[in-house]
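With one protein chain held back, the other chains of the complex are shown just where they sit.
For clarity, chains are labelled A and B in written order, and residue numbers in each chain start from 1.
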Amino acid sequence: MAEQGGLEVSGLVAGYERLEVLHGIDVAAQPGRLVAVIGANGAGKSTLLRTVSGLLRPQAGTVRLAGVDVTKFSAERIANRGLAHVPENRLVFPSLSVLDNLLLGGWTKQRDGRFAQRRDEVFEMFPQLADRAALAAGALSGGEQQMLAIGRALMSDPSVMVLDEPSLGLAPRVVGEIVSVLARLRDDRGLALLLVEQNVRAAFSIADHVLVMDRGRVVAEGTPAELADDERVRAAYLGAGAGPARPASTSQNRTTKEDQ
Amino acid sequence: MGTRLRTYAPFALLAAVLVAFPMVASTSMVNIGVYALIFGLAAIGLSLLMGLAGQVSLGHAAFFAVGAYTHAILITRHDVPGLVSTVVAVLAAMLVAFLVGMPLLRLRGHFLALATLGLGIIVSVVVRELEITGRTSGIFGIPKPEINNRVYDTPQEFFWLLAPVVLIGLVLARNLVRSRTGRALGAVNDSEVAAECLGVNTFALRLRVFVLAGGYAGLAGVFYAYWLAVVSPEASGFLLSVKFLLMVVLGGLGTVWGAITGAVAVQAIDESMRTLMPVLIPGASGEVQLIGFGVVLVLLVILLPGGLAQLWTMVTARLRGSGGKARASGEVPTVAVAAEHTARLDAAAGGAALEDVLAEAELPERGTVVLRVSNLTKRYGGVVAVDGVDFEVLAGEILALIGPNGAGKTTCFNMISGVLGPTAGSVEVLGTRVEGKQPHVVAELGATRTFQNLQVFGSSTVLGNVKVGRHLRSRSGLLRGMLSMAGGEERQIERTSLATVAALGLESETDRPVKDLPFGRQRQVEVARALALAPTILLLDEPMAGLSGAERAALGDLLHRTREAGVAVVLVEHDVDAVMALADRVAVLDDGRLIALGDPDQVRQDPAVIAAYLGTDEQADRLVRSAAHDHATGEVS
Partner (left out) sequence: MTDLLQLVFSGLAHGAVYGLVALGFVAVFSVREIVNLAQGEYAALAGLSAISAVAMGVPLLMAAVLVVPMVVLVAVILERLCIAPVKRMTPLVSIILTLGISTALKALMLLIWGPQARGLPAFPGSDLLVAGVSIRSQELWILGIAAVVGAAVIWFYENTLHGKALRACAEQPVAARLVGISPRTATMVAFAIAGFAGAVAGVAGSPIYFSSWEHGLALGLKGFVAATLGGLTSLRVAMFGGIMLGILENLVAGYIDTGFRDAVAFFVLLLVLLVRPQGLVLRAPVVRV
């Protein structure tokens, strides 16, 4: 049931050096759907996204993008095929201006002549960025950098977007703003979205489907309503014996050491 | 002692080969052998520097030249006895290494490499320019060594004079690798900041190895001068530096044996290129062997980064039929296997071992202020990361530091542990001001830490990591390490390290490479490593992250035991409920400011804390929902 334009991951095994982090993950995001992955630090959520977008080579399993097997593709080729990855910690190009960041976001589409149109769409979505177009991206606030990272990803006109903790370290108001943009991308543009979050509340508020990961495995999945009172959600996220969920802004930056 | 036999058997074998070689080989072969030993001696030092300390020297010939020239000058111009001039020459090379190392070793990686390359060039400029070094023609007429009226002037004789020196040099270097100092150097190479926070004075250690490597090169230079009877600027040349580097890389980084095998191999390449190239390309002259060096270097890096040592492990693994993956530069087991077993049994027998380890700290009375932070401030440009924070920590309590992302918790830790210097304010550990001091100074006073972004010593095992934690609780230095005279201390380190490993429930992982463990287990290794130091103040940065429920509970128990022993524990943690259950007092940071400090119940009720951090569930819900809702309705209309 390979969906046109969707993302389908099956049996994914991946890790770093001799350390296996993912032990067989299945997840699918169809166009117009938002799938959220939640789980504690070290559950393997970022590793999942890094493997999906080709930054890490999986040891086993397949990744299909719009029905095409891209498992062995490099990150650049996968980007070319319409998958945009909004990385953890935003990773904007700090010394380049906001506009240049967007320009490079459209790298894979540099010849289709629609840069201006897409840029205007991004500015319409995030008016704050328009005001700061000439500013170096490193000078933006955390929330603005997150918007820029999403905007940069949109410049390649992707069919699938994966996001790694876009709420990280942001004020609730900004989180709300970003959540509403994600909802819009799903509903208006029909993007397939795969969202990794530690902010369970934000994730539950928009997801069509939620996966709970714990130490490299999917331990529960279902609709937010089905999972809302699931003991496993709390166990995986908060540790056994923890009290009621209190997840807002509880994540902290982790190493994202890059293998080159 | 079967293990001792096994350890020294390869050296005995080498000794036998060295004795026999001049008797069976032709004179020209022995001649090549003499050069291999001379250069090999310098390569041993460079191997320590590169393999152990992870520092590259592209100008190693500089120290070689200092040794050679000093010896030549003393013996030809001042008639100094050979032995004396040898000693003085080696000391001179070490002195130069010390003087140059002081500023240069502040550099890392590329900068250090290029600076040493520059040093090499400057030395060759100097020897070409100075009258005392004989300018371009050099110094002639150095007599052959003479001991008890026996003149070592034939290749055979000289080989036999040189061989024991090289053998001893090799044994000393190998002992050093396995000593306390070697362990600390390996740790510095893996994570300098973690080694510092465990009390390793990284700069001093690097400098010592640099000076030692200079000494090896200086001694090699002396033998070179003796053998050639002439010292010319060639002894300081870039070619020679490349040769030393190639010997180390070809032999295999991280093994001192590699220096010798590499030296023999490079000398062989050198000789064969010199005879072969003019045949292949008529009219070729000059240093044509360079092409061999360059090509071999490139091929090595691409095809065989572990050098001949890697080839050896691959071949022996194949022969044994184990078929397992050869480890390029695996950690050598540090202490004899037999001793390990007994120690392990001891550790298992004594149940209260952790308390024994912690008791080493001479902990102050409970309730004494052990850490005082006043007006601690850190600014980056216009951004204030930590803004005038004050708090005290008492012996025998657990203080938790919580707050949202970017509140400045880790920055506080960094300033307390000496990783960062504060912009303003003070940090007092047991009454001593430590702000702006190096982390090892703070560790010496009894405060150590773990890291939010893991800083394990990746090239080592779990036990190897924990042993570095014992650095401050043991004393043997470079010399004792080289002479392998710290056996008793090593056994003590082994015992306490195993006890600490057991306290964290890591027994089954003791000898596993730490890199093979899941992140949560690696975090526990960091805690074990910090506890092994027997700290007075233990700073833990998110120790619970990545741990399962059961592991969290076990860690909680461990921290209670640590507190009961009288240690002050400060922890940064995100799991608020775990923190509230564990901590005696809780400090809340928001936007760099301390907004609350008190017992868990007080803090939980504090309106400022609720507003800034905890929030109410309804508030957060409303925000997110309304944002999504606003948008949805906007679209409909």
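List of remarks:
What we mean here is this: a residue touches a chain if its C-beta (ideal position, glycine included) is under 8 Å from a C-beta of that chain, and two chains touch if they have at least 3 such contacts.
Quantities reported herein were computed from a predicted structural model and do not represent experimental measurements.
Interchain touches from the omitted chain, evaluated on the whole complex, reach A, B.
The omitted chain makes contact with just one of the residues A:Gln30, A:Thr51 or A:Thr108: A:Thr108.
When the missing chain is restored to the complex, the residue among B:Ala353, B:Val419 or B:Ala532 that touches it is B:Val419.
Across B:Ala204, B:Val301 or B:Ala550, the single residue that touches the chain missing here is B:Val301.
Only one of B:Leu104, B:Val514 or B:Ala568 touches the absent chain when the whole complex is considered: B:Leu104. When the full complex is taken into account, the listed residue touching the unshown chain is B:Leu58, out of B:Ile44, B:Leu58 or B:Leu304.
When the omitted chain is restored, the residue from B:Leu14, B:Leu167 or B:Leu290 that touches it is B:Leu290.
Residues of chain B that touch the chain left out of view are 50, 54, 56, 58, 103-104, 106-111, 113-115, 117-119, 121-122, 125-126, 128-129, 193, 238, 242, 245, 249, 253, 277, 281, 283-298, 300-302, 305, 410, 414, 419, 451-453, 455, 541.
Within chain A, the residues in touch with the undisplayed chain are 53-55, 74-76, 79-80, 84-85, 87, 91-96, 100, 103-105, 107-108, 110, 152-153, 155-156, 253, 255-256, 258, 260.
Quick note on the criterion: only the chains that are shown with their structure count from here on.
Partner chain B is touched in their complex by these residues of chain A: 17-19, 21, 40-42, 142, 168-169, 172-173, 175-177, 179-180, 183-184, 187-188, 201-202, 205-206, 215, 235, 238-244, 246, 248-255. Here chain B touches chain A in the complex through residues 404-406, 452-454, 513, 515-520, 542, 544-550, 552-553, 574-578, 613-615, 617, 619-621, 623-628, 630-632, 635, going by the rule given at the top.
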